[in-house]
Each structure stands twice: as structure tokens, then as C-alpha cells.
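Omission of a single protein chain aside, the complex is shown with its protein chains in their original locations.
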Amino acid sequence: MPRPRLRQMERAYGFDEVALVPGDVTINPDQTNIEFAVGNHTLSIPILASAMDAIVDPAFAIRLNMLGGLAVLNLEGVQTRYEDPGEILDQIARTAEKKVTALLQKIYSEPIKEKLVSQRVGAIKEAGAICAVSVTPASTKRLAPIAKDAGMDILVVQSTVTTARHISKSYRGLILPELCQQMSVPLIVGNCCSYSAALELMRTGIDGILVGVGPGAACTTREVIGVGVPQITATLNCAAAREAYLKESGKYVSVITDGGIRTGGDLCKAFAAGADAVMIGSPLAQATEAPGKGYHWGMSHSHPALPRGTRIKVGTTAPLERILFGPTSATNGTQNLVGALRTGMGVCSARTIKEMHKVKMVIAPSIRTEGKYFQAIQNAP
Amino acid sequence: MPRPRLRQMERAYGFDEVALVPGDVTINPDQTNIEFAVGNHTLSIPILASAMDAIVDPAFAIRLNMLGGLAVLNLEGVQTRYEDPGEILDQIARTAEKKVTALLQKIYSEPIKEKLVSQRVGAIKEAGAICAVSVTPASTKRLAPIAKDAGMDILVVQSTVTTARHISKSYRGLILPELCQQMSVPLIVGNCCSYSAALELMRTGIDGILVGVGPGAACTTREVIGVGVPQITATLNCAAAREAYLKESGKYVSVITDGGIRTGGDLCKAFAAGADAVMIGSPLAQATEAPGKGYHWGMSHSHPALPRGTRIKVGTTAPLERILFGPTSATNGTQNLVGALRTGMGVCSARTIKEMHKVKMVIAPSIRTEGKYFQAIQNAP
Amino acid sequence: MPRPRLRQMERAYGFDEVALVPGDVTINPDQTNIEFAVGNHTLSIPILASAMDAIVDPAFAIRLNMLGGLAVLNLEGVQTRYEDPGEILDQIARTAEKKVTALLQKIYSEPIKEKLVSQRVGAIKEAGAICAVSVTPASTKRLAPIAKDAGMDILVVQSTVTTARHISKSYRGLILPELCQQMSVPLIVGNCCSYSAALELMRTGIDGILVGVGPGAACTTREVIGVGVPQITATLNCAAAREAYLKESGKYVSVITDGGIRTGGDLCKAFAAGADAVMIGSPLAQATEAPGKGYHWGMSHSHPALPRGTRIKVGTTAPLERILFGPTSATNGTQNLVGALRTGMGVCSARTIKEMHKVKMVIAPSIRTEGKYFQAIQNAP
Partner (left out) sequence: MPRPRLRQMERAYGFDEVALVPGDVTINPDQTNIEFAVGNHTLSIPILASAMDAIVDPAFAIRLNMLGGLAVLNLEGVQTRYEDPGEILDQIARTAEKKVTALLQKIYSEPIKEKLVSQRVGAIKEAGAICAVSVTPASTKRLAPIAKDAGMDILVVQSTVTTARHISKSYRGLILPELCQQMSVPLIVGNCCSYSAALELMRTGIDGILVGVGPGAACTTREVIGVGVPQITATLNCAAAREAYLKESGKYVSVITDGGIRTGGDLCKAFAAGADAVMIGSPLAQATEAPGKGYHWGMSHSHPALPRGTRIKVGTTAPLERILFGPTSATNGTQNLVGALRTGMGVCSARTIKEMHKVKMVIAPSIRTEGKYFQAIQNAP
């Protein structure tokens, strides 16, 4: 009997499975350039804060922009549903593990107030900071114009998976090319993780894409619906789409790896895989300034019928400035992320992020366990 | 010395090793069609309950069919051995781990009563539900006609491994083509996991095959006899046989992935690998309506000489309706399985189960660990 | 710069990484033939007991042979060093983990008594059992003739690694072809794990080879000197050598997989990989009749300068007959090993061990975790 030809499946890789190979020239960290440009804004560090309630409120957005990065305010979270979100955030932090999903489902059923949308955007702009906000595709038509009027600088349209085409019987999907024309601000869309979806999104005229389905620390999309591509492969895919689109159109669309980055090591690997910037959640949720008070949860966590997230305790470890620039006594890679990026680039002979895109990676799943094995063998008989 | 040519071994994949890739179009979950047809019966949801005593009794079968699915009643379990199976099931739930295998061996040595076979089938039919029952190959000739007379609608012939040919000195094996002719009800046979065995079974005239040897949560076949093929590869194999047989005969035989599905993610992956329906055990054993009272055990567990199963405590977590359709506060994928399937299909651009068969999968073993790593690294020095 | 061509390394597989694929015909277990012939002796079951002090003493050898298998008595263990080995074995069982290696080093420094060699062999022969004994290459010339005179039937020459050629300045290596001529009893030699070493050993005229370097439960050779080949690949290698040698010489040399088998599943896989028989340690150390009293240790454990073993507590679980033939209530594969083999063969369409050699295997490392995952996910938030 002839053997059947089964569907071919490619291997996809995550952060823990690869490692960077040092280059042939060493570059001093202070010689590296890590700027990130989006529209006519240039950030001195290529780090965005996730549009999650545990991480970004107006004060955090202002602080991070002062330090060179960019926070994205979620326009569908507690900040726009409650006059006093601090109280709500306190409640989340105080609630026991078992009851927190039900609580979140209740909290996020409170309607969004348009007035609060204007107020939150206004607060950020008054402080002179760049204001980036996120909306889901279904709410974009309603909320984006309000934010625009209030001074919003960058618009992020984000859901678990966003594609250029959407089929629904209940509402007319968001037409991205129309949105690009209407808005006249840089538009970042996500998330996606494949070459074809990324390329199709780029062709709608957007300025950046968010890469990552399922990898975040507070996300359980993989358990719930089986969907997800590990971040190294997802970033390689989308970076390949960026190069293809650049060739066909002359336009460079930024690739932003979003989710799953926990350490400086992960962050360096995201850039090596092709990211122009990264969007991070849990590492920033540990900042003294984070509104989550040492907790972190996903924004799909509160879905009324199919919650896909988990709340994790991250603790409050250091001020934001120390998490980004050190100095630090933490040796596990969770602090001085910018120093780690510059050091990693120097060791890998990369003067710029674009040179970092060409750094050699190896598949090396064992690499993390080697150092930790010692103590295990010590305890063996 | 020339290197020997060793036997080639192919790599087989399980649920945890693959992930689904989102498609290029997003479809609203309510736009998806997930019907499953077997013979002239059409189920609104493609979910069968395993023919196991911890899951299916007549009341459960009636309830699940009302909700759109189909339960298979095991005609060789406690329901047909005992007038009052509830008492026996209580006893199993109350017995300590160490003694439960011996107890099960004793319980299942009680003879099957033909009168009870008729009664149990009758009870399901009286309630107006579709009645599916399972028998082992050795008991088919004796029990199937009784069930048929009592109104049984669908016959499942099931053992750990069932093939079209069987060699025995003690009895004449079951001749499947004869059985198909005699019964005039849809016939589902299993389990199998390879292309050739599935194709050979299909050629006997059956209507569906059960895919899966060794994967179930309550099964230790792999430890005991080393046999088993992980479910993604097993389903791909049998789906390939279905396509080959469709081409040669024009008949579409249903492929039903049976065993090892614990979450909505696993369930979505089974369909992406080629399943027309799934048969699930442990997720339904958690239902309030499940006769196992929070416990689950395999039907080979009670083999008198070579028990191949384990009893696991699954707990009672929610009514069956909530496990199938939500809403839920569980974020680990064990509830709202239908919602998960529709959402997964929507994200993967699949409007129908047949479109779901073509969804792209990647090999991504790391995907589950990424999210869980965070807390581990937090605790490191 | 051109990429260097690195040495190619092949992938080697162990028991946990493969699984057997059911065949297209099912055969009743009682229709299978599992005889094993060595010289003019035929065993009704293809199971040898390891030449280890925790497993084999004369009484155990007699009992196992009565049950159809064959135990190998180690002529360099406590049985030939002490008049009353029971007392010594008691002492080992009573000694704490931390002190046991030093104790073993002391115990095994007691000289071997030639008189005891004769007595132990004599005891087995008096009971009418087949007597197989093992010696290390360095002691063969001294001890084998004594055992021969006392009636020994089968000679096993065994060390961690034994090759046809040995280079030493202190003594003239054992010349296997000479030994084969002198002894006129079947000769089994080991251990080895590669095609070329096995083929070279076969060409010396021996009757069987023991396959396995480093896999045993009580062996730490891999930690200590880095040497070892997992058992599936090692058995495939040596079985390929057997076929090559059969073709070149017409003689069939038995391949005996020795070490690392803990369950019926492992045992079935060893035969599928090409074994004619298996030699097992830890599963038999659990027998009521085992001299180790619930403990098991390797024979390299007592090396005075470089001990390569560990003592493990296996417990005493059942009489030898039950471990081999059941019935049992253990569901983890450690009892009814013969039933497991016959059942596995039946499911895989193999009537004989030689047909079992052709059974299809897949690489399936995930297979063991699937069943165990359920409880883990249950405990997750």
C-alpha cells in the first residue's frame, strides 16, 4: 500500500529555542544606535508598552515617553470606563486568584465613556508627551475620531488576530485603507504572525504591524483555541513581508514584536529576528509606576463567554527608569533592558537595529538548562 | 565498514506539539457551520461523548443529544451489568486510589444482562434522543441485535485496536462487511491510527472510524504495551485514508478523533488535522451530569490480567451546557468548547469543518511553555 | 568566509521516544510464539535476568528457569565472595543512601573463592535448572573453567563495554575465538551498542550479544564518562549487524537488549527494534524472590576508583510469577510482562518475535506526556 503524503508542517521557534551568535567585531555599547521612527516621531529607545490596564495609564505614558519610549493607552480598558480607575485596579489586586476572572468580566462590562476618552488623551498631551492609543477593530469607528480630536498622535488598532479582511453578518468590517486616509496619523495594526497576513495588512497603507499571537505571559489563547505561532518564527515571517513590501512599494512598514518578551535576552532575540521595535508587557508591569500594583493580566482575560488570559503576580521590583536603563543587581535579565540591547548588539557586531536584523542565530533549546543543571546534579545521590 | 541502513522511523506529533496559524481573513464565530452528519442523522455540534461509564448513562445521553451532540452508551459497562449502576458508581468514587483497579476488575466481572441492554436503549429512545451504543468486537454478535431490537440508531464497535482482519483460535472473528449488511444502521468502528488500517476498515462498508490508540487521559496503553500514535499524526493518517477511499469509492467515511482532547485548543487542532467530529472523555467527565461523580477511568482499566488504565480525579466543574457553550470564567480552555471551536475557525478563516481541514499548522512544541516561564524566572535568584 | 563542514552526528533514540504502530491484522495473544533459543536450549519466554547481586542468587535462577526464563548468576558478586551472602545483602539494604557506595566498595574488595563458584553452579544444576553465569573479560580464564567443571550451561562474558580487541600492557586480552573453541557451551558477550563492534564480536564465533551501554536504571555511566547509546538505536544497530553476519556466515547470533527496560511497553519496543530476547534488572528486582530485598544496584557501582552506579529503592511488589504472567492490578506496565509482550505482538500483527522485528515504529516523544497533562492543567489557574 503506498504511503500517503501528509500535509507538511514547518517548525516554528520561540525565544527559548534560539540563541544569538557573537560576531567577528566587538562594538562598544555606547557606539550603538537604537532609535525607532514611527511616522514623523522618533523614539530614542525602540520599546513600546503594551496597551494593557496593568501597565499603562496616562501617568505611565508620560513617564515612559520622557525616558525615550512609547506607551499605548487602551481606550477600552478601565481608564475609559471609570472616573476613578485607581479604585478598580486596587480591587483587582486585592481579589483572590479563583475569583479574579469573574471580577474582570464584571468590571469590563461597564460601558466606555466618550468623555473619559477625551480626558485621558488630553492628560497625556498636556504633559507634552506623544500620545498613542489602542482600539479594537469593532470600536475603531466610534472611538478613534474622539481620540483624534483630543490630540492623539498614533493610532493602534489591535485584537488577538487582525486581518485586512473580516467577514461578519452583524456589522460591516473595518476597511483599513479608508481608515488610513481618514486618520492622517501613523497607524499600527495587529496582531498577526504569518507572512501572507502581514503582507496583506501592509498593502492597506498602515505604518506598523504588531507581531504575536498567543505568546504573552498573561495570555492563554493557545490553550483555549489552539492558535499561535512562537515569536521568533512569527517575527521572521513578518520581517520577510516587510522586505517584500518594501521592494514592491518603496515603503518601510515597521515590525513590532509584541508579547512573550520577559528578559533582555528575549528582547535582543526579537531584534535579531527582524523587529524594528518591541512591545512589552510583563517586564514593565513590575515597575513602581505601573498601575497594576504588581499584577498583570491580559485584555482578552475579561471576554464574557471565552476568557483567554490569566492574571499573574509579577511583583513591583524597581522604578521604570531602572528597569530600562539600570543600574541593577538583578542578574536574571529583567532589568536594564536597554543596556542589555546595546551590549547584545555590541557583542553581535551590530551598530544599528538594521544590522542587528542580520545577526546569526542558532537553534539551541538546551542553552538555558545548562547553567541550571549543576545544582540538580549536586542533589542527586 | 559500511554504515548499516537502519529502519526509517517517521516523526509523529501530538496536540502539544503543534499550533494553528491564523488565516488571512477573519470570520465572525457566528458565521461558522459546524454540523456533523452520520448516516441520516445530523448533529448541530460535532462532539461525541466517549463510551465510558464515568461519562455516559441514559440520562447523560439524552441531555447531550438535546444540546446537539451525541453520547455513546457502553453496552459492556456498569449500565448493563447492574440494575442499580448508581450504587456501583458511588462505590468507585469512594474507593481509595490504591484499591480502585482491583475493585474495577471485580465490578466488571459481573455478567452483562441482556434485559438491561434493552432497558437502557429503551430509556434513551423514549426520551426521543438519538441512541448510539458501543460493543466490543467479541460481543457484537450477541449484543448488537438486542440493542437493534430496542431501537438503537447508531452502532459503535470499539476496542483498543480494531482491524478489518482478526486471527483467533477460540472464536471466529467479526466480519465487518457482514455486520454492515445485517445492521442497517450507521456503523462506526475503532480505534485505529494508521493509514493502511483505516483504509482497510473503510473498505468493509462502515460509516465512520474512531481515531486514537493510546492518547486518552485515563489510558496507559503506551506504558503497558508500548503501542500508540499521537493524535495529530493519527488524525492526519486517517484523514488521508478518507480522501483516498472517497476517490476510489465515492463514499465519505467520517473520521472521529477519539481521546486525548482536554481543551478547546486540542479540539480545534483535531479538526485542523482532518477530523469530522471528536469524541471526548475527560472534559465531559467534569460535567455535573456525568455519572462518574468527578472521577474518570478507562474501559481497559478493568482488564483482569493486564489492566491498561488509570482512574483520575477530574472534579465536577460545571453543567454540561456550560462546558459546551459557556459562558465561563475558566481560562484554561476546558469550558465553552463550542465557542472555542467557532472562534478558532473564525481566526483561521474557516467557515466550515471542511475548510478547517486545510488550515495551516506549525510544529511548535515550545508554545505552551512560553507563557508559563515568566513565573519560573521570577523565582530564580 | 566559507562555512566549515562539522562532523555529522546521527540522532539516537531511547524507549521513551518511540511508539509502536498497530498493524492491519489483530492476532489473539494466545496465538503468539515467543520462544527464545540459545545453543540447544529453548526458553519458553525470551527474558533473561541481569547478572546482578540484587536480582540473581541460585534460588532465583532456579525459580526463573522453572517459569520459562533464564537468570544469569554473576560469578564476581557476593555469591562467590561470601559463604553467607544473605547477611551481606541485608547489610546493603539496611545502609543509608550516603554510605552505601563506600560499603559496596568494601564488600566487593573481598576475594572471590573458587570453592564458592563450584558450589553456586552446583546448587543450580542440582535443581535441574539451566545454569548461566557471567564473568568479566579479565577473570574469564580463571573462573570459566571452574564453572564449566561444575556444570555451567551458558557462559556470559560481560563488562560495561566489551570489544573483540583489547589493548592492555598489564595482561594479555581475552581472545574470544580461542574461548569459543575451549568452552563448548553457548557464549554470550557484551555489552556493545554499535554496528561495527557488534559485527566484529559476532565474527569471533559467539552465540549472542548483549546490547546496551549506559541505559540501566542503576547505571550512571553517561554522567561519569559520557558514553552511551539509547537502547532503541543500539538495538537497531546490533540487529543490523546480526542480519549482515547471517548473510556473510549463515549463522544467526542472538541479540539481547540489556538494560533500561522498566515496563511492558519498553520490552515490546526492544523486540520491535530487533531484540531476540531481553535482559532485565529493575523489574525483577521488585520480585518477592529477588535477593536485593527491594533494592537494586549496578555492578560497576563498586568500582574502587570510579564507581558508576547508583542504588535505587525499587520495593518488593509481587512474586516473580505475577511480575511475569500476571494477573495484576498494576496499571503502570511493571507487571505481567509476558502478557504485555503477547498483547503488544497481537496488536502489531506479529505472530513471532521475528515478525515483531518488522513492526512499524514512530518517533513520538510526546506520547507519554499526553495522558499526564490533564491533571497539570486542572491545577492551573
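Think of it as A, B and C in the order they're written, each chain with its own count starting at 1.
In this text, a residue touches a chain if its C-beta (ideal position, glycine included) is under 8 Å from a C-beta of that chain, and two chains touch if they have at least 3 such contacts.
Worth saying up front: this structure is predicted, and the values here are computed from it rather than measured.
Enquirer: Among A:L103, A:L236, A:L320 or A:I353, exactly one should touch the missing chain; which is it?
Expert: Checking each option in A:L103, A:L236, A:L320 or A:I353, the one touching the absent chain turns out to be A:L236.
Enquirer: Kindly state which of the options C:M66, C:I225 or C:L246 is in contact with the chain not pictured.
Expert: Per the contact definition at the top, the residue touching the missing chain is C:I225.
Enquirer: Tell me which residue among C:T32, C:S134, C:T233 or C:T257 touches the hidden chain in the full complex.
Expert: Touches the omitted chain: C:T233.
Enquirer: List every residue of subunit A that touches the chain not included in the displayed model.
Expert: Interface residues of subunit A facing the absent chain: 13, 18-28, 30-31, 195-196, 199, 233, 236-237, 240-241, 244, 263-269, 272, 326-333, 336, 339-340, 343-344, 347-349, 351, 360-364, 366-371, 373-375, 377-378, 380-381.
Enquirer: Since one chain isn't shown, list which residues of subunit C touch it in the complete complex.
Expert: 1, 3-7, 9-17, 101-102, 105, 160-170, 173, 192-194, 196-197, 200, 213-220, 222-231, 233, 260, 262-263, 282, 301, 304-310, 312-315, 331-334, 365
The working rule: only the chains that are shown with their structure count from here on.
Enquirer: How big is the rotation, 0 to 180°, that puts the C-alpha atoms of subunit A on those of subunit B, in steps of 5?
Expert: 90
Enquirer: At the interface of subunit B with subunit C, does the proportion of residue numbers present on both copies reach over half, so same, or stay under half, so different?
Expert: Counting shared over all numbers used gives less than one half: different.
Enquirer: I'd like the Å distance between the centres of subunit A and subunit C, where a centre is the mean of that chain's Cα atoms.
Expert: Centre-to-centre distance between subunit A and subunit C: 54 Å.
Enquirer: Could you tell me the distance, in whole angstrom, between the mean C-alpha positions of subunit B and subunit C?
Expert: 39
Enquirer: Counting only residues that touch at least 2 other chains, which ones in subunit B make the list?
Expert: In subunit B, the residues touching two or more other chains are 13, 196, 233, 263, 331-333.
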